[in-house]
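Omission of a single protein chain aside, the complex is shown with its protein chains in their original locations.
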Amino acid sequence: MSAPTIKLPAPLFARLSPHPFLLRNLTSAADPSRPATRTNGRGTQETRPLHAKASSLSHAHGSSLVRLGDTTVLCGVRGEVLPVERVPLFRPVDRGGVGLGRGELRDYDLLVPNIELATGSAPQFLPGVPPTALAQTLSTRVYSLLHSTGMVGVEDLRVWSKPAGGGEDTEMEGAGEGQEEEEGVKEEDRVVAYWVLYIDLLFVSFDGNPFDAAWAAVVAALRNTSLPVARWDPEREMVVCSRTEKRQLNVKGLPVACTAAVFEEKELGEVGTGVPEGRHWLLLDPDRLEETLCREAITMVVDCSDGETRIKSIEKQGGTAIGRELVRGFATIAEKRWKEVQGAMK
Amino acid sequence: MADRRRINGPAGATIPPVFDDVSTPKLKSPKTRSRPPNTTRKMYLKTGVTPSASGSAYLEIETSATPGVSGLKLSCSVHGPRSLPRSAPFSPHIVLSTHVKYAPFATKQRRGYLRDPSERDLGIHLEAALRGAIIADRWPKSGVDIIISIVEGDQDRETSLLQGDEVWDMMNALGGCITVAAAALADAGIDCVDTVAGGVAALVQDAGEDSIPTVVVDPIPSEHEKILAACCIAYLPTRDEVTNLWFRGDLPTSDIDLYTSLVEKGIQASKNANRVLVGCLAETIE
Partner (left out) sequence: MTTTTTTTAPPTLAVPGQLLGPASRYQPGPGTHLHNANLYASLLGHVHITQPAQQPQQRQRAPGPAKRLTKITPAPAPAPTPPAELPTISVAVAEVRSSRVPAAGAGAGAAVASGGGGGERKKREVLPEVGNVVLCRVVRITPRQAVVAILVCGDSVLEAEWQGLIRVQDVRATEKDRVRIYESFRPGDVVRAEVISLGDQANYYLSTTRNELGVVLAVSEAGNTMQPVSWKEFRDPETGAMELRKVAQPQPQ
């Protein structure tokens, strides 16, 4: 390039033309032997350390605070009671009841995750507007992952009509529609209510990669959740909870999400429908700037808690750069991430 | 109508857990204040919690000695000065917009996702308190958004809902909101004449119906038998000005001294908060 070009200090350059800025950072490592660095100083495969802190909120049954670089998420889990009379199309379960399992969780909507981004966590997320498309997508992704991983078992959320000492005539209408009330005497083994877990996530600060942070916060909060021991009070005909007794929620496994974005050499707008040309880089744990410059991203959820790496979910959006090899290689990267996160969750 | 943009949960309404108080021994110890009447609770303030915002701050007021009573936790972010929306009319000074929202898990009762009237009320009082502190004409044609998330409200878990403490809790929340917003504004570099801080004082009746009411600062509703009146004051210490005064309660007009002493105690509480605020800001720039 012989033509006179203007020289700009880095922050100016980043603001004026972010795509070339990131590209230049990735390509202009002084000697080629050194790996490429991103604008945030990290290597392409370098993640930000994750910090998780459990139980900081006293009004929630379980809570966590997860910090991933400058992304900070607060998660509060709160249980509320759903009496079976209020469940439309309730299917009665008995104590030994198997086979329904996960169905109840999903059919009765017992897990309610919601993500709030509009807390001023970043300049583009100001309150007073309905949830953005991103917030809705994130909530739905967390929702479906909660169900597909089966982390929370429905057994923990059932409230039984406890075997009351006298075996008094518990006349609860609605619940079994008479099916179970054949004699109405020995029928302590009935589900009278469910716990519904409201999982609310609040972004305190947003700097990219919201899903990994949100998911880690959900897992940390659920592992920290203890619900009060609930029983059926036949006299008051309602579910009452004990103030002192609490039961820890059983959380199966430790699924960890790992996201990477694909940065292409050609700028977003210009790449038409054709094949991607030029080089591309896989940027692990993208920050806010990088997310706006990448249109392709992959999220893999893995769980290595039983010794073997199991892939729980793979999501990939946009672009055509990620092929079979990359996905396969990504499992190793995700595995490495799992170890890091597992260490942070302790 | 269901909110289609959120995950709504089960169709039937859920009930917050009802606790079995009959079987457990009476937990509630007699209500006593754990601090002298003139002492505010310890406060922890930090700026820069939201790096992506122009300015931000986090405030935590110490959990009081009584177990189960949570302290106030507030997170504030300031965005701006930024350009006004295209539809907005010309403004020769900065346009302040405040937004206060409780997190769904902040209080005993699960909060909804939309702001309720009490949260709007807090926002309006906060705006009034800050407007007096900001040098608005330094920033023509611009706006600033001040957003506070109440991560945890100042509420007692043990007391039942029926006590009507909500009103007094709002006072404490507002006091905290003012202080945390002042820290975030200073962090954002928006010109202010002074650091504004909030303080709360209350008139309480501790020993039965006929006892003589006393004035205390930074009241916790669960520590007092009955709160007759309370006021929240936003005060500029160097200027010696009150930018916002919010009084609630029941006070006879005959006793004007009672009112003045309430305001004075509120100012005193605000001065205490200000010391923490200035200390925190000094730490920020070091």
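We call the chains A and B, going by the order they appear; numbering starts again at 1 in every chain.
Criterion: a residue touches a chain if its C-beta (ideal position, glycine included) is under 8 Å from a C-beta of that chain, and two chains touch if they have at least 3 such contacts.
As the structure is a prediction and not an experimental result, all values here were calculated from the model.
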Touch partners, limited to displayed chains, of the chain removed from view: A, B
Hidden partner chain, touching residue among A:37, A:292, A:309 or A:342: A:37
Sole contact to the chain not displayed, among B:18, B:128, B:193 or B:242: B:193
Contact set of subunit A toward the excluded chain (per top definition): 1, 3-17, 20-21, 24-25, 27-30, 34, 37-41, 123, 266-267, 269-270
Residues of subunit B (touch criterion as defined above) contacting the omitted chain: 54, 80-84, 86, 88-91, 133, 135, 138-142, 186-189, 191-195, 236-239, 278, 281-282, 284-286
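Everything below uses one rule, namely that only the chains that are shown with their structure count from here on.
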Rounded Å distance, subunit A centre to subunit B centre (Cα mean): 31
Contact set on subunit A toward subunit B in their complex: 57-60, 63, 70, 72, 74, 76-83, 85-88, 108-110, 112-114, 116, 119-123, 126-128, 130-131, 135-136, 139-140, 143, 196, 198, 200, 202, 204-207, 228, 230-231, 233, 238-244, 288
Subunit B - residues contacting subunit A, complex: 5-21, 23-24, 27, 49-54, 56, 63, 68, 70, 73, 75, 77-79, 82, 99, 101, 103-108, 110, 113, 145, 147, 149, 151-153, 155, 157
